[in-house]
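Every protein chain of the complex appears in place save one, which is left out.
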Amino acid sequence: MRLLLLNPNTTASVTERMAAVARTVAAAGTEVVPLTAPRGVPYISTRAEAQVGGAVALEMLAENLAGADAVIVAAFGDPGLGALRELAPVPVVGLAEAGMLTACMLSRRFAIVSFARALGPWYRECVEYHGLAPRLAAIRLVDRPFGSIETVQDEFEALIAETAEQAATEDGADAVVLAGAPLAGLAERIADRVPVPLVDCVAAATRQAETLALLGVRKARLGNFRRPDPKPSSGLAPALADLVGGAA
Amino acid sequence: MRLLLLNPNTTASVTERMAAVARTVAAAGTEVVPLTAPRGVPYISTRAEAQVGGAVALEMLAENLAGADAVIVAAFGDPGLGALRELAPVPVVGLAEAGMLTACMLSRRFAIVSFARALGPWYRECVEYHGLAPRLAAIRLVDRPFGSIETVQDEFEALIAETAEQAATEDGADAVVLAGAPLAGLAERIADRVPVPLVDCVAAATRQAETLALLGVRKARLGNFRRPDPKPSSGLAPALADLVGGAA
Amino acid sequence: MRLLLLNPNTTASVTERMAAVARTVAAAGTEVVPLTAPRGVPYISTRAEAQVGGAVALEMLAENLAGADAVIVAAFGDPGLGALRELAPVPVVGLAEAGMLTACMLSRRFAIVSFARALGPWYRECVEYHGLAPRLAAIRLVDRPFGSIETVQDEFEALIAETAEQAATEDGADAVVLAGAPLAGLAERIADRVPVPLVDCVAAATRQAETLALLGVRKARLGNFRRPDPKPSSGLAPALADLVGGAA
Amino acid sequence: MRLLLLNPNTTASVTERMAAVARTVAAAGTEVVPLTAPRGVPYISTRAEAQVGGAVALEMLAENLAGADAVIVAAFGDPGLGALRELAPVPVVGLAEAGMLTACMLSRRFAIVSFARALGPWYRECVEYHGLAPRLAAIRLVDRPFGSIETVQDEFEALIAETAEQAATEDGADAVVLAGAPLAGLAERIADRVPVPLVDCVAAATRQAETLALLGVRKARLGNFRRPDPKPSSGLAPALADLVGGAA
Amino acid sequence: MRLLLLNPNTTASVTERMAAVARTVAAAGTEVVPLTAPRGVPYISTRAEAQVGGAVALEMLAENLAGADAVIVAAFGDPGLGALRELAPVPVVGLAEAGMLTACMLSRRFAIVSFARALGPWYRECVEYHGLAPRLAAIRLVDRPFGSIETVQDEFEALIAETAEQAATEDGADAVVLAGAPLAGLAERIADRVPVPLVDCVAAATRQAETLALLGVRKARLGNFRRPDPKPSSGLAPALADLVGGAA
Partner (left out) sequence: MRLLLLNPNTTASVTERMAAVARTVAAAGTEVVPLTAPRGVPYISTRAEAQVGGAVALEMLAENLAGADAVIVAAFGDPGLGALRELAPVPVVGLAEAGMLTACMLSRRFAIVSFARALGPWYRECVEYHGLAPRLAAIRLVDRPFGSIETVQDEFEALIAETAEQAATEDGADAVVLAGAPLAGLAERIADRVPVPLVDCVAAATRQAETLALLGVRKARLGNFRRPDPKPSSGLAPALADLVGGAA
């Protein structure tokens, strides 16, 4: 099985880190294909950046679709998820979606914990998009400058563990999703310091994408995620123009 | 006052039609500035197209911001609305948002009526984004091929009137929003054939954008729509890169 | 255009203050007609007072309907709004409704700030009536005695600014509606002290009523706000009895 | 115990019919005191009529409070309920409220069945006011002219039974509330013809009011239904002015 | 009338205390029949205990159904309520359900106050089951060891009063339900110390069960609570096997 790990951020080292985590939970026969956005921002944290990143994700999908069995849109906040799900002939899963749905099986209400205050508005809209606001205990964000997106999980390890604990003790969260590509792999390291289950969103998304492919679900021919009718376009990246234009 | 009428579709004649409607309700001193997307699709009807269109809208905003007092994102479905509202120093209003909020003052529950079945999933997500699902009676869409997006309102005049009437009689809608840029100006022509109030979303958006500017509301310095911190980027359109990068 | 500014409170000086604010945003050709309740309480702050005030508003409507193009029920809490909207042949807008819907275009969640603790239960029911509870961040009320309803906005200027700021910083409000007829005009004075946009509900309602009239919406002949069938009555004010009885 | 059966409609014979039903379920020691509105409409069916009827109900309360242990506002739709509950030192229960809460103990979702289409918008707002929309299966209304409000339950007996049955078979209602003062006493007569439990709202309200009095609940000194602070007024009915003004 | 007071806990003295309270509000002709679970736990406080207790309650119902007019499942949390309501030919009411619905007539939002932290998750699920989460201000639980379930209401009298007061002053509860069989009868003793109405859930349930019986409601023949079709079983208590198997 071939899983596209499609990172709409431009930081290749974060993509690699995610791929490494993905491979620890993927089945033996699963190939994880890491892809990094060719343009955009180093890490998406606002709706404007997600708007652009989601559009770039569509181009990445169009260019790498051949042979894929499932796709992970590998930024918490799930930029372009609905759009990708429409166009892709195979299942698509978002980091936020997979992390939250997995947390639902461990909790009545879960929290989302991440490393930057700027992420708040976008993450909240993402929770609402998935209809999971009633299951959300809180979004807790570390609000402190960090050195680099590539090392933020090391810099903030203690702070994130503490914040996750506060989500449990003060917000009543029964489980905590560690959110954001740059935190991939951190959950396992701090799990013993937090009194409720932690979910690593990259590991969760890898398993969920693999599950959908393994279940053999067919592409919808009707409803919300059927393939839209072909549409002419101008000025789009060629592969995306072809896909929007009806190419198989 | 200078209102940007920012059409994320590529069909200039539809932009012109909207501008004409906008000018019928704008105040004497209001200048309506029509802008058409330089790339994308002739008319957005899916989430994939809206993802791209919203990203293009951000570029259009960045390039035309100087001197603007308010911005209308002139496609029902409001592509990029949250992103635009974050980045713009002046108020931004969506066609769907303005149409629906205006309809709220005429109804307990309103319907959305438009000209193509393909619009359904995207419009529904838009209603949910605005938290207005409890006020929605139905989305009713004509499901029939049309000749051209430029003439669809003439081709479908009778059908749209009939569909709006069904929304009132069968779905219990107390008001109907005629949705979609290509229907601008139709409401007035068919109003007498429909037993509940009709809202023209372009006229509504023009007035709402003008209202926000007239009220003199300040740009948020806190919360959901504060200006995000500057972010480096690569490969974006220059003006957008500047705006995301923190340019005034 | 002729806008009735129908104040269901008995304090004429507050009506005058509202009319002055309304005139600053109304179009050149719009005549604002201030009307003060002939009986009731100086300012409505409870549901019992609103029940009576709403009934008086119906009498005021019946007596002043001739020639009106739109009606503002000029007390936050919108006493009698549904009843007025049923009976009036022209659009009716409430101060709370207009203020909140306008705030929706500036926020994901807005706060309501006002000058007396007693207003809380009534305002909350009003928010729920409009289905806007999911968009409400908080209702924050100054809880301190004031000298006079006519001067409360001057007495409390600093307190209201501070309370609005707390709504932004502590409740996560992205915008604040200054609520209550006695606060008309205050928003502009304190806007620079508050980190999120402020909405003056009288200015908002004036524009919204004018917008509905300008859009030329027809009176519903079906649904929630169609004119009810004529009903005999006894003991009502003559003009209201006529209106309930089916007079044009 | 002394229960005020406060009918905000002006039809005395309907009040008498309700009193007769109330007496069949009231305890031996309970005195049911029927009161008919001195002005208003023969039967309230719209929000405008309820606005006025609720204000009249406040006057009736103020004039008849002495010695009462609990109050029933005896019109489905509960005109003035919140206002009455604020001002009254004893429990107040509405016909709709009591009928619906009683139905909750017999169903997951209940229907409301009544005798006139005009009642729809008002009843729906009433259900929403009580936060019971998620428990509502449907409102079904006979839509046919009737001879007289006093005899409508006889005229429509078969039709109401049929409508209640449709609510069970077509809308999935597990219980049906027969709504409206004029239908008092009908439930028992048609119960065997309907496949789900029927609730007589007058019998339910009588028991619920008696229950609150019997439980000895104290008047709130805090929160939503504490007695509001005294307020001066002008032009109100003397007893109501006294009550609003702070009279015990 | 014969009311089964079916306690799914194994502590007979608590059953007796509840029966005593029930008799203070039951009508003269009402016989209260106390029944204590023959197996299970002394007092249910978790979902696992409620799962077992609810199954035992079904056995108790099956064995004691003859001659009953209504049934009270006498543990807050209502273990087995839906199951009991399906199988019983007569009305069934839960302590939580009756307490909360009664509180709805005294409040916009009520609180639940009880004596042990362990009860929180179960009680919250119970509130959600009844669709009453929007009416819930808070669940407040004393978190301190107590000597015995039989005397906890005496041990904690002052603490419970204080906790109820905090629910009013800090959580905005307009009424408080004292939750749990072991607190039966406490409300009356502490009512004067709490600024909002208190509801004794045993007294409320007694009256509500009696009300449903008195209203003469018929067993549903359709919908959620119709009697299920007979089903063979193995290993169940004989009376329950008979009831599940279709015995009258």
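So that you can tell them apart, the chains are marked A, B, C, D and E in the order they are listed, and the count of residues begins at 1 in each.
Note that in this section a contact is a pair of C-beta atoms (placed from the backbone, for glycine too) under 8 Å apart; a residue touches a chain by one contact, two chains touch by 3 or more.
As the structure is a computational prediction, the values presented were derived from the model and not from experiment.
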*Which listed residue (A:Leu3, A:Ile160 or A:Ala204) would be found touching the missing chain in the intact complex?*
A:Ala204
*Hey, which of E:Ser45, E:Ser107, E:Thr163 or E:Thr211 is the one touching the hidden chain?*
E:Ser45
*Residues belonging to subunit A that touch the chain removed from view*: 25, 27-28, 91, 93, 97-98, 101-102, 104-109, 130-131, 134-135, 168-169, 172-175, 187-188, 191-192, 195-200, 203-204, 207-208, 211-212, 214-226
_Touching residues of subunit E against the unshown chain: what are they?_
10, 38-42, 45-52, 54-55, 58, 80, 82-84, 86-87, 118, 121, 125, 128-129, 223-225, 228-229, 231-236, 240, 244
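Throughout what follows, only the chains that are shown with their structure count from here on.
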*Check the residue numbers that subunit D and subunit E use where they touch, and answer same if over half are used by both copies, otherwise different.*
same
*CA centroid of subunit A to CA centroid of subunit B, Å*: 29
*asked:* Please output the residue numbers of subunit A that touch at least 2 other chains, ranges allowed.
replied: 121, 125
